[in-house]
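Notes to accompany the following structure.
A single protein chain has been omitted; all remaining protein chains appear in their positions.
So, chain A:
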Amino acid sequence: MAAEGEKRGAMEAEGAVEKGGDVAATSEKGEAASAKGKGVVEAKEVAGGKMVILRSSQPEKKRYEVPEAAARLSMLIGEMLDGDCANDDGIVIPVTARTLDTVVEYCSKHFEATKSNSDPFVAAATKSDPNPSAEASVGGGVNTAASENLEDWDRKLVDRLSMDDLYDVIHAANFLDIKGLLDVVYQRVADMIKGKTPEEIRATFNIANDFTLEEEAELCQQCAWIFDAE
């Protein structure tokens, strides 16, 4: 855990380094908030964006410093920043440090990706897509190597989570309202169900079969149409 903490420390430092340049289009709100001069969180101007302090709540109050635009990928944090809800000590998120590690990694990576994506054509094409994802693109041809690499990165981030970690991230992403991260974790859950028989699915997720034999037979009869393969 300590070694992990050190590794995360290095990651924090990476996240804190601003590459400069324009703040991504998605952080319009961030720009507005900066313009209003809200100094409720530590307003360290780092080459184009304020930094925001986040803290985990258990077991230890680990401190994360992230660019405001990255933090605003969470709708909840965005609302808290707008609504003056944070104190100087940063925003306390009721999740473990281990979970917040993953969340912060996701937000930082996606913030960096939108900043460094200098291709205005991709950015324009994927704007206002309610469900953006590589799979969702029905031959639209608007995805590039860059956005596919981000997809791969997302998948790897989530694939290495244990089942317990996965559930924790689901809860955190829901609570923080980070749509992109939710899509990725949900896709992992769906991938773990895909192609499996009910028995295999139960084994994967430790689901107890609490049907009586009569219920099961009745269900089978009602649902014959799924298995109907004449």
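Basically, contacts are C-beta pairs under 8 Å (C-beta built on N, C-alpha and C of every residue); 3 or more make two chains touch, one makes a residue touch a chain; residues count from 1.
Following the convention adopted for this analysis, contacts and distances are computed from a predicted model.
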Which of "Lysine--tRNA ligase", "F-box domain-containing protein", "Odorant receptor" or "AP-3 complex subunit delta-1" matches, in UniProt, the chain that is not displayed: "F-box domain-containing protein"
For chain A, the residues touching the chain missing from this view: 118, 120-121, 124-125, 127-131, 136-142, 145, 163-164, 167, 170, 174, 182, 185-187, 189-190, 193-195, 197-199, 201-203, 205-216, 219-230
